[in-house]
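Would you mind keeping the following structure in view while I ask a few things?
Every protein chain except one is present and positioned as in the full complex.
Each chain gets a letter, A and B, in the order it is written, and its residues are counted from 1.
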Amino acid sequence: MNSPGSRPASSPPADPAPVPGAGATLTAGPVGKPPAGRTGTDPLSRLRRLADLRNLSLVGVLAVLVIVGGFTKPDEFLSTDNLQLVLTQASVIGVVTVGMTFVITSGGIDLSVGAMVALASVWATTIATQDYGLGGILLCAVLVGLGCGLVNGVLIAYGGMVPFIATLAMLASARGLALQISDGRTQVVTVNPVLDLGLPDSYVLGIPPLVIIFAAVTVLGWLVLNRTTFGRRTVAIGGNAEAARLAGIDVKRQRLMLYLLSGLCCGVAAFMLVVLTGSGQNTNGNLYELDAIAAAIIGGTLLSGGRGTITGSVLGVLVFTTITNLFALNNLQSDVQQIAKGAIIVAAVLVQKGRSTP
Amino acid sequence: MRYPTSSSPTSRRNLLLGTAAAGALFAAGCTSNENNDSDENSKQAANTANDKPGKAVTVGFAGPQADHGWLNAINEQAKRRAKEYKDVTLEITEGSNDTAQQIGQIETLINKKVDVLVILPADGKALTQVGLKAMRAGIPVVNLDRVFASPQAYRCWIGGDNYGMGFNAGQYIGEQLKGKKNAKVIELAGIDNLELTRQRTAGFNDALKNYPNIKKVGRQAAEFTVESGQSKMAQLLQAHSDFDALWNHDDDQGVGAERAIKQAGRDDFLMVGGAGAKHAMDAIKAGNTVLKATVLYPPTMAASAIDLARALGQGKGVGGLAELEIPASLTLYSAVVTKDNVDEYLPTGFS
């Protein structure tokens, strides 16, 4: 912005529009800094927007992990079995992260996701629910998730509570309720159609059903965030809630819907977890809130809201799952895995920071 | 199914010793459901605790949050045992995993002037001070399982043997794989930053050292939850396409581990569990899964702790020993439950 001369009056007006009566001493506002990051009309920036290459750093990390895996454990790592395994392990937390991405994009936070998964999985696997079979379990998990999301949403949107506090309260009470319902016991599922969904016989063209659900939720989430009015409004209230309100958006209703959506995702994830583990337990979903937030943030979603990427979030989940897999295959213990996870979070956020600040 | 399912002579002997010791030690019986079947073996001394009502004793019980099958069983064992005695009133606190909260709960019990305290601390070291406080206030403390940092903080400690649990699991596996060349073993551990996990692993490693034909090729730590058990087991199975035996520290996470084994379609190895959950014993009895044995970490210790507390409160000793006083420490034996003896242990299995 600094013009070479010390007197800015000598710089020519950058705005070519004729200004009747304006004296030559007046500078018409130049447009500011040269286009930074993903601005401008040049083909490169268009391509960037198209491919959402903001996630390039994560793709890079993933590629490095695959290469390391290929060298250290070629037989075990680079196999269909292992691909199925990584995707399956990523699927439950992945679905939770999609919901979390919406909430964070809107400038909120949902700390209760893990607790909602626990409560939904426990409630869906009580003996009474199991009587209704697969449909009953699925419906119950989804309804419990929606119910918790409704409470979160009403407290935040209409009760004026800070999301951090409201969902923290939900975290505590949902975990407590899950413990009460299960009485601390592991509720083993005896409904065969549910159990079978987690077994190789039900893979469709080699793809486990859980991975299919994960993929469907991802695609749906991407479409909703990027292609629907719901997604636009989510981004708008996250970017500037006051401006969104004055633009005529019903901000409260939108907030309510977002926490409902997060609850729905947790309900679906709880069902998936029941299928995966063949049981419901009140310790399920332990620390999902932190994993989901971490995956969304390293994916490029702004914690302050206004920008969110489903692709990035899913890549974030895949990076974390692949690390766990890679380390386990090499018989490295959980301490090393946790250190690596922390390092990746810091590195990814630093890379993005360097990228987003012009 | 390459391995015989019956126990070897060694392990059976250990087992017998274990049950005999437990039976002799407590006149009132050790397991919760069979009450007095060991009465005839015990020569009751004049001043030992028995079923007959004595002086009324109020026992304060403070444990961690029962968010896990084994801890849940601890609470239940304590409650059920206390109910069996007409002269015992149990003051049980809301379980808590928060050290500060548990200290507060125990201090409340001290202020209420209960006669005896039974404490299963969320963290033994961190709760030492409050144990000392109770002892100085003249309230004898029965320290359950997780040991305080100072022996002054308790009158009597009773608990499981984590090292022995690992050792017995290793020994059982060693005997099963005897004569097999280049046998491979993997280990699914519990929460890695707990002392007990490290002790179990140490015992397991030490036992395997006696069997030069066996090599431990893999280990991952789960979190005592079904979810982590499934996830870590799936990774282990992927990493090791071929191994002979698996020891899983905890039957709760074992639900997830068995699920992962089923999902991988593997049945070419022998699995040993830990802790002694009912579903694990059922599976051992049925004999149609890879799970062939589980090493006990008996939750009945809580019932025994109530027995000890009652005896302390009434100023009596326990039967079956020459001692006038209750011992300062009791380490329980981690028996190996197999198809052969599962019926004996099934009633103690927790869900």
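We take it that a contact is a pair of C-beta atoms (placed from the backbone, for glycine too) under 8 Å apart; a residue touches a chain by one contact, two chains touch by 3 or more.
Simple rule for what comes next: contacts and distances are computed from a predicted model.
K.L.:
Can you work out the missing subunit's protein name as recorded in UniProt? Choose among "Aldehyde dehydrogenase", "Sugar ABC transporter ATP-binding protein", "Cytochrome bc1 complex cytochrome b subunit" or "histidine kinase".
P.N.:
"Sugar ABC transporter ATP-binding protein"
K.L.:
List the displayed chains that the omitted chain touches in the full complex.
P.N.:
A
K.L.:
Which of A:68, A:150, A:169 or A:249 sits in contact with the chain that's absent?
P.N.:
A:249
K.L.:
Decide which residue listed in A:79, A:240 or A:338 touches the omitted chain of the complex.
P.N.:
Per the contact definition at the top, the residue touching the missing chain is A:240.
K.L.:
In terms of residues, what is the contact footprint of the unshown chain on chain A?
P.N.:
Listed in rising order, the touching residues are 1-3, 6-9, 13, 15, 17, 19-23, 26-33, 35-36, 38-41, 46, 49, 223, 227-233, 235-236, 239-240, 242-250, 302, 306-307.
We take it that only the chains that are shown with their structure count from here on.
K.L.:
If you average the CA atoms of chain A and of chain B, how many Å lie between those two points?
P.N.:
It comes to 41 Å between the two C-alpha centres.
K.L.:
Which of the residues in chain A end up touching chain B in this complex?
P.N.:
73, 75-76, 81-82, 85, 88-89, 179, 183-186, 188, 198-200, 273, 276-279, 281-286, 324-325, 328-331, 333-335
K.L.:
If we count contacts the way the header does, which residues on chain B are in touch with chain A in the complex?
P.N.:
My answer: residues 65-69, 71-72, 192, 217-221, 223-232, 234-236, 238-239, 241, 252, 255-256, 259, 262-265, 279, 351.
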